[in-house]
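Structure below; questions to follow.
Missing here: one protein chain of the complex. Every other protein chain is in place.
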Amino acid sequence: MSRETSLNSVIGLGLLLVPLWAYWADEPFIITLSTKVAILALAGVGLNIALGLGGLVSFGHAAFFGIGGYAMGILAAHAQTYVPLMEWPFLIDGTKSMPIIWLVAMVVSALVAVLIGALSLRTSGVYFIMITLAFAQMLYYFAISWPAYGGEDGLSIYLRNSFPGLNTLVPIQFFGICYALLMIVIAFSARLARSPFGLALAAARQNEERVETVGMRPYNLRLAAFVISAAITGLAGALYADLNRFVSPTMFSWHMSGEIMVFIILGGVARLYGPVAGAALYIMLEHFLGPISEYWQIYLGALLLLVVLFARGGLIGTLAGREVAHD
Amino acid sequence: MSLVLLIEQVLNGLQSGVMLFLMAAGLTLVFGVMGLINLAHGSLYMVGAFAAAATAAATGSFLLALIASLAAAAAAGAVIELAVIRRLYNRDHLDQVLATFALILIFSEGTRWLFGSFPLFLDVPSYLSGAVTLPFGIQYPLYRLTIIGVGLAVAVALFLLVSRTRLGIRIRAGESDREMIAALGVDISRLYTVVFALGAALAGLAGAMVGAIQSVQVGMGEPVLILAFVVIVIGGIGSIKGALVGSLLVGLTDTLGGFLLPQAFGLFMDASSATSIGSALASMLIYILMAGVLIFRPSGLFGRA
Partner (left out) sequence: MTDLVLETKGISKSFGALKASNNISLDLRVGEIHALIGPNGAGKSTLIKQIAGGLTPDSGSVHFLGEDVTTLDRVARARKGLGRTFQISSLAMDFTVLQNVVLGAQGAKGSPWHFFRNAMKDKRLLDIAWNALERVGLQDQAKVRTADLSHGQRRQLEVAVALTLSPKAFLMDEPMAGMGAAGSAQLTTFLENLRTEAPILLVEHDMDAVFALADRISVLVYGEIIASGTADEIRRDPQVQKAYLGEESL
């Protein structure tokens, strides 16, 4: 087992053991924090497919996080008021069922990602960063000015949505759902990185000309990666809204996009467990520094600056050393 | 809808456009010369506004406040260039985005720590307050007219600076061939600091001038920063002309869209839903404009293909 693999097991196991201990010690708040880590890590794992594997610096993934959140909010809001979502041309009711909400969140995120990606991927580099940011911002303003679902105030859901066979109101059970999804997606993303698609995508990141010369189109590969990445981040958005039982335009805000990216950087770009380590570190900083200073984000900023300038591999890179080429 | 109201809105669009230009010019200059994407540019806008508000509160002079905004933003720009930014020139864009994102956190929280969370107010001086009467009997605030004037004057000065002066020649040379100008003996790192501080000063000035019609608060620079990005994408990265055209386009589209769209929808639906649909759509209009430009010119109106 390489050092990174052992480190990954420690991180993955740690994220499971901490809430189990909290359950035993009756510390529900710790369970909630761990759930938050799992969900934010999931958003990061999604972004990492575009950013780490594909080299696409999307600064607008809050768009998909927010879409996932609103997919949950809108469906659940209609279910709790018994008003159908639409009646014509066919009847669509709201729902409180998590699996359906997840599916809707992922499909809608993916569809929007096709549109945003198709336009944004016509450009590269700084343009791509700015354009993805701008599109996310467009959805942010739309969410604020569209009054039907709460506008600026957001939308509250009274009861957490349900999952067959589980009581999602029990924190440890909801954590279990989020953790299981995180592990499934990490396994998928590991698989994807080694697949023919992953090989071609990683090659396009390193050398676009090379991929074209062997007869594959980088644009199509990147668009697919962007869409997959968006669907996963959308799923995380739906879970996040369920965790808070609340969704608001701030899920679309560019700070959110920045934070998802920060998880990846703190943990280590293109590392499988990078977003998990990064999200955990971020939540711990917030949890421990927050009570000490109201201005804890200054320290977060300073830490981030240090990592970018001096420890580019992030947490995992620093602890596990240089990435080895794998095949 | 009267013509007078429409002309007023056009002037408002111009006013927000020229202020946007002050932001976008610095961003595009820094990108064109140094190849750096600087998210913290909005923080420099905020620094300018806070410096102006604090100076005005202490001295009562609006002119001193503007000078303070220029000086404080330029100084802040020079300091971060020397301490952080210059380590980023040879890094990839991801590192630049994250490091300047970190700078935003530090600037925002630092400002909150110094000035508190409540907004400050910067008053328009008495000699610029009140309205002037324009042709067609339009009453328009003198201060907003002044903003348009100052913005256009800065635009002209900037064009002259880049096209006529020695600094301008170096800036243009820096855009096309860094090694060449280093070989010619120009101190490139000093040039970079100067360009960065110049861009910062423009952002600070914009912050101060806009601060007098809006409130001065933490986070005020961020919406403007994103608009400036849209401007640059539309105008083409590195082009000052593109920044000017893009700023005016975005300023006018945003203002007129918010004004005209609800009225347009009002022609065929009831007033309240026309207002909500119209304003929701208007908030997306500049991004739709950006998408349109991208479809036809992926590197912007004046960008080098």
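When the chains are written out, they are named A and B in that same order, and each has its own residue count from 1.
To be clear about the criterion, contacts are C-beta pairs under 8 Å (C-beta built on N, C-alpha and C of every residue); 3 or more make two chains touch, one makes a residue touch a chain.
Treat the numbers as computed from the prediction; the structure is a model and nothing was measured.
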Displayed chains in contact with the omitted chain are A
From A:F197, A:F246 or A:Y299, the answer for touching the chain not displayed is A:F197
One chain is left out of this view; which of A:L155, A:L221, A:L281 or A:A320 touches it in the full complex?
A:L221
With the missing chain put back, which residues of chain A would touch it? List them for me.
191-192, 194-203, 206-207, 209-217, 221, 325, 327
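Here is the rule we go by: only the chains that are shown with their structure count from here on.
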Give, as an integer number of Å, the spacing between the C-alpha centres of chain B and chain A.
31
Residue numbers of chain A touching chain B in their complex, please.
51, 57, 59, 119, 122-123, 125-127, 129-131, 133-135, 137-138, 141-142, 144-148, 254, 258, 261-262, 265, 269, 295-298, 300-302, 304-305, 308-309, 312
Applying the document's contact rule, which stretches of chain B touch chain A when the two form their complex?
31, 37, 84, 87, 93-95, 97-99, 101-106, 108-110, 112-113, 222, 226, 229-230, 232-233, 237, 276, 279-280, 282-284, 287-288, 290-291, 294-295, 298-300
